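Heads up, one of the protein chains got dropped from this complex, but the rest are sitting where they should.
Order of writing sets the chain letters: A and B. Residues in each chain are counted from 1.
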Amino acid sequence: MDGLIKLENLRTRFHTEDGVVNAVNGVSYEMAQGEVLGVVGESGCGKSVHALSIMRLIQIPPGEIYDGKIWFDGRDLLTLDEKEIRQVRGRDIAMVFQDPMSSLNPVYTVGFQIVEALTLHTDLNRKAAKEKAAELLSLVGIPEPKKRLDNYPHQFSGGMRQRAMIAMALSCEPKLLIADEPTTALDVTIQAQIVDLVIRLKEELGMAVMWITHDLGIVAEMAHKINVMYAGYIIERGSAQDIFKRTKHPYTMGLLGSLPKIDEAPGTKLFSIPGLPPDLVRLPKGCPFFARCAYRKEQCKTEMPPLEEAEHESHIVACWRWREIQAGEIQ
Amino acid sequence: MGRYILRRLLSVIPTLIGVTLVIFLFQRLIPGDPAVAMLGERATEENIARIREQFGLDRPSFLDRDALAEGDLAGFFDSQYSRYFGRLMRFDLGESIHRRIPVAETLKERFPATLELSLLSMSIALLIGIPAGIASASKRNTALDGVTMVGSLIGVSMPIFWLGIMEIMLFSVFLKWLPTGGRLPTGVEIQSITNLLLLDSLLTGNFAGFVAALKHIILPAVALATIPAAIITRMTRSSMLDVLQEDYIRTATAKGLSLKVVLFRHALKNAFLPVITIIGLQAGSLLAGAVLTETIFSWPGIGKWVYDSILGRDYPIVQGVTLLIAIIFLFVNLVVDLSYAILDPRISLE
Partner (left out) sequence: MEETKFEINGLEDFAVREHRSLWIDAWRRLVANRTAMVGLIVVVLFLLSATFAHFFWDYEPKIDLDYGAKLLPPQLIATEEVDIHLFGTDKLGRDIFRRTIHGGWNSLRVGLVAVSISLLVGGILGLLAGFFESIHMNFWESFILMTLLGFALGMLPAWIARQFFQAILFALLGAGSVVFDRYLNGKKKHRLYIFPALGAMLAALPGLMVGPMVALVCGVVGLLIGLLLSKPVGGELFSNIVMRIMDIILSFPSYLLAIAIVAFLGPGLEKGMIAIGVVGIPVYARLARSAVMSVTQKEYVLASHAVGESHSRMLFRHVLPNILSPIIVQATMGLANAILSAAALGFLGLGAIPPEPEWGAMLGDSYKYLSSGAWWAVLFPGLAIMLSVLGFNLLGDGLRDALDPKIRL
């Protein structure tokens, strides 16, 4: 697998009247072509902001991407001018957003909005683009696609709108599809359909997918790699096996612990991580998870642990004490 | 869609009846004997009798229960209001007390002047307000935005009669560039087609007439346009800002569209909906503002006429003009609502 995109020390912050919000604090990783990457974490852990930073969709001001590099196709996306980044958006990297209800423009037909993306990045004329748009709608499983093109978004159900959004995102066959919690706003049954749809399309089109979610269950089955984020840091990264079976970071353990398990005795209380994530305006000097961590020690308070290899090359974790925890030396 | 239009049309009828009722009730506000109030203390018996007859002042206001008690059903409904309403149905607005000319006739004569002034003012307001609002919203929190916002707030706070006076002071009294008032200088004739002088002079190729008319209209038009321009600017800006926060704007940007296309194709059409409502509302305040502006600039429209009639206590004129303006205002808002149905696909389905 060849490299597709590489983030180096990405840092994004927002200037608000309450102070500077440090949303992304030095994120580095690499994605291969055709890879499925899951990005998980609680709300406000910087997972969406880091994705929007890749697309340069952060509003400046109040936002600011103040450090780092994003290598894509041999270029640093952060140094591209406005015109060049527009070429990347939609054509090379496409994005599907959380709320399908509000992500489509209510005053234009669904067809118009898909055709718009097609004519922008391809040489198709309007007529050909319209046919292609119908094909795309049928590809994402919308019945009577030709007729549906002339519908307005409010005539679509939530699930259908998300399918239309996916069709729009796929219209120019991007190399990377970023799905930012695309199923959160949908019913559970529809959620599963959308997940299956994206997996199927990924197989057919061979693109890479970044799936951002707070639901570990969704990424467990589909992701090659998983990034666990906390307070704007990646605190653990590895394959699904690594994350689920060979968990190293106490926070990841907490996340996994708070999933309900089918084999548990009824009446067992669900585990929950005590406390709240830190205020991103006043980040602690040491480990951001310090205040909530059951294994903390003095060093954790003053020094941020570096990401280091655990067991093998592709499983990394940022914790001072993972070895001791692993060995069962502390409880 | 057809049903929506029909329903909206029908909903105007009760409001319209309510409007006639309010205007009818105006004359009940007159302290003392209305006939004496209108004619003054030294009025002749004959004139007082005429006014009583015209207003039906010898009848009760709404219903005559005494007539009913005597078994007279028709007399029961014969009242000041029913007579007033009946006359309105025949487009009869009564006649001027002092000059004894039908109100409707003078109205027809004077309305084009007000219409011309209002149309020009509205055009100025739109030409300033909408681009300023868009620019201000797309450059939020910059110096341009700040200047526009403070400027528009000053505009909203501007007493237009004072602005008019200061305009005259500067451009007519001190600089002597423009006339102090009126619609045309004496000696200039414009052949009347629509009675909108700017339009008529262009249609007849009368360039000198056009310049003369423009010189007269420009000061009052600017004064009258100030507040609507400021309000439209603010509304366009805040509506654009709202829309620019929407998810679909981010979707459009994520597609790779340029800022210009996002702004003008995706944001503007959505942002325009609330702006239309404000434009409709401003049409009403333009007509009301005409009373002040026309008074200052001696503009021979219905506003100046109302002012003169108030001073002369010529109430039928005040009632007639108020009714006309209310009807126009209702009609404009009706058009606004219907244009919503055309612009917003979510409405037409209902």
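Here are a few things to note about the model shown:
The definition used in the following text is that a residue touches a chain if its C-beta (ideal position, glycine included) is under 8 Å from a C-beta of that chain, and two chains touch if they have at least 3 such contacts.
Treat the numbers as computed from the prediction; the structure is a model and nothing was measured.
The chain not shown here is touched by just one of A:40, A:280, A:293 or A:310, and that residue is A:280. The residue from A:40, A:58, A:169 or A:287 that touches the chain not shown here is A:58.
Touching the chain that is not shown, out of B:47, B:82, B:258 or B:285: B:285 (per the contact rule at the top). Residue B:73 is the one among B:10, B:73 or B:175 that touches the chain not shown.
Summary of contacts with the chain left out: across B:162, B:177, B:207 or B:264, the touching residue is B:162. In the full complex, the hidden chain is touched by subunit B at residues 14-15, 18-19, 21-23, 26-27, 29-31, 63, 65, 68-73, 76, 149-150, 153-154, 156-159, 161-162, 165-166, 168-169, 173-174, 180, 241, 244-247, 249-250, 253, 284-285, 287-288, 291-292, 295-296, 306-307, 310-311, 315, 318, 322, 325-326, 329-330, 333.
The working rule: only the chains that are shown with their structure count from here on.
If you average the CA atoms of subunit A and of subunit B, the two centres end up 55 Å from each other. The touching residues of subunit B, counted against subunit A in their complex, run 141, 246-248, 250-259, 266, 269-270, 343-346, 349. Those residues of subunit A that touch subunit B in the shared complex are 55, 57, 61, 82, 86-91, 94-95, 97, 99, 102-108, 116-117, 120-121, 152, 154-155, 165, 168.
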